[in-house]
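One protein chain is absent from this view; the other protein chains keep their places.
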Amino acid sequence: MIRLTCATAAGLLWWVSFAAAQTAPATAGPAPAAAIEDLVTANRILNDRGVLDAYGHISIRHPTNPNRYLMARAIAPGLVTAADIMEFDLDSNPVDRRGRALFIERFIHGEVYKARPDVNSVIHTHSTGVIPFSVTQTPLKPIVHNASFLHVGVPVWESRDGFGATKMLVSDGKLGQSLAARLADKPVVLMRGHGDVVVAPNVRVATARDVFTDENARMLAVALSLGGPVNYVS
Amino acid sequence: MIRLTCATAAGLLWWVSFAAAQTAPATAGPAPAAAIEDLVTANRILNDRGVLDAYGHISIRHPTNPNRYLMARAIAPGLVTAADIMEFDLDSNPVDRRGRALFIERFIHGEVYKARPDVNSVIHTHSTGVIPFSVTQTPLKPIVHNASFLHVGVPVWESRDGFGATKMLVSDGKLGQSLAARLADKPVVLMRGHGDVVVAPNVRVATARDVFTDENARMLAVALSLGGPVNYVS
Amino acid sequence: MIRLTCATAAGLLWWVSFAAAQTAPATAGPAPAAAIEDLVTANRILNDRGVLDAYGHISIRHPTNPNRYLMARAIAPGLVTAADIMEFDLDSNPVDRRGRALFIERFIHGEVYKARPDVNSVIHTHSTGVIPFSVTQTPLKPIVHNASFLHVGVPVWESRDGFGATKMLVSDGKLGQSLAARLADKPVVLMRGHGDVVVAPNVRVATARDVFTDENARMLAVALSLGGPVNYVS
Partner (left out) sequence: MIRLTCATAAGLLWWVSFAAAQTAPATAGPAPAAAIEDLVTANRILNDRGVLDAYGHISIRHPTNPNRYLMARAIAPGLVTAADIMEFDLDSNPVDRRGRALFIERFIHGEVYKARPDVNSVIHTHSTGVIPFSVTQTPLKPIVHNASFLHVGVPVWESRDGFGATKMLVSDGKLGQSLAARLADKPVVLMRGHGDVVVAPNVRVATARDVFTDENARMLAVALSLGGPVNYVS
């Protein structure tokens, strides 16, 4: 009986998996080559700048369908080419997986696009400049004009709130929704002991924001070490 | 009537713009190739050293006409070639624009050249070493002999004084004059939450000063963290 | 007489050396090429990341014989190729030396493999990020999820305990045993004023752990400089 049950379970799993394959989301059609090229370039820039390590990722909303987004398969950002860009629906299901490895934390992107119609590009990094600010009480505030967009405040998302001690990766939609809720209407949210998420109306602005968020954090740490009041961007 | 007024306004704008084109400043003639080459090299050096990011710029006074200066079109310093060098009058009007993008903050250069006949090269950077000193009360003083030119003092320009909270870019002549006034007779002025301006009798000295200002700032931050009195260059 | 004695001593040494050669440990046979390639790649990665300087080394347990391990001859990690990989027994005797220079501290590897059957890769670095934590009372605790494996604690090995002031290199089996005892069942042990040893079930995990241990240490130093309580990974 146990054997049969197991077989049934396995069969059920196969069936579910098959059903999932059957219901893969429809494509929005090919994105303009220029949009893909910008996305690839953003990967290269942030890799060169050392802001994006092997586990960070960048997406853009599909230019012709707001319910789809585009992101590389799971691959180091320094190696991304146009051929690596995949299409996802906002539940972060791939349109055409073809066996490729996916970033576990792609749910960050899908849930942010759902919650923020104004956002057309999302970047998730483990930027070493910002992480110290995610584990202390010192707020990450802008000191340099290039980072003045941080002036509205930088919330910190704490995965332990509501999800327990073991969940530090945004590995499903619920965690993504929680993170998007903490981001609210801001351009940047820190993830405690993990990194950040940076959003913008387009990938070029998102890329610049990502670089300047990291730079501002590093310079702020030095400014604070000098002592005395800090003259923040007002 | 409104339509007519609009048309008139548009015509007026066209006329003003045409007039402006008509009154583009006269050229001082081609600058010596060696001067251009030094300017290009300075861009490459400061980019390689990481002192000049994509938004910094370097100029030289025209070798044969003190009322003109030479600077690259708006382009990343690491990509500057001789073909990118443009000529400007001291009001920062291009002599021969040909549709090229210009640095918004070129007024820094024009106004400094007006105020400082002794200066033949101006550099504006967002040097991450100096910015922490621009937002704290800790003065940037020299600790290393290569930066002994800082001994005369490093003023900090605060754009909020007289220009309000939103003006952090030196986007017109008035802001440039204010900045040049704060620089006074010094070699370096910090711009609060923005970067610095470094001047010198020639581009080679300006380039060296720029590198050593940044290095001195970084080393001073470490020296201050060690505690106790700091032995500044006297 | 003295001459004779000397000749005897020399002969004895020759004989001992010959005997040693005679008793060189037997080979476990060639390791799979993929295992060797991973080991070479790990050397290149950690060299590129600046975690491994010219004196660090990486080993793997022989895939088909747990009593042998594989490690490069004494050579800078950035230059390691498959041809440089040598085989050692767990007393760190080379199977086939052929006159090649050996890392003096290879005993770290042999003794850890003896003490830790679960470990199949060992890395020894002079990682500049962790050394400050080896000479102060500040514990190296994880602040970033990638370094959560440090949560079990990072012991510090003090070579002065039991070996006197002059022994800072793990140049024999006894020192290696002492170090392995201090490591106990942990993934990382710091060596006071020297570096660290990082272990894992395989070389890929060991390499990642090595990178993240160094990064976590650097970010923790910044977080601590910001002041206030630090929110460690729980």
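Per-chain numbering from 1; labels A, B and C assigned in written order.
The rule is simple: a contact is a pair of C-beta atoms (placed from the backbone, for glycine too) under 8 Å apart; a residue touches a chain by one contact, two chains touch by 3 or more.
This one's a predicted model, so the numbers in the text were calculated from it and none came from an experiment.
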Omitted chain touches shown chains B, C
Among the options B:27, B:41 or B:148, the absent chain makes contact with B:148
Given C:75, C:102 or C:168, the residue that touches the chain left out of view is C:168
On subunit C, the omitted chain is touched by residues 55, 126, 128, 131-138, 160, 165, 168-169, 192-194, 221, 224-225
Per the touch rule stated above, subunit B touches the missing chain via residues 142-146, 148, 215, 218-220, 222-223, 225-234
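As a working rule, only the chains that are shown with their structure count from here on.
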Hopping only between chains that touch, the fewest steps from subunit B to subunit C number 2
The C-alpha superposition of subunit A onto subunit B, two copies of one sequence, needs a rotation in degrees (nearest 5) of 90
Using only protein Cα atoms, the chain sitting most centrally is A
Cα centre of subunit B to Cα centre of subunit C, whole Å, reads 51
Cα centroid separation, subunit A vs subunit C, in Å, comes to 36
In subunit C, the residues touching two or more other chains are 225
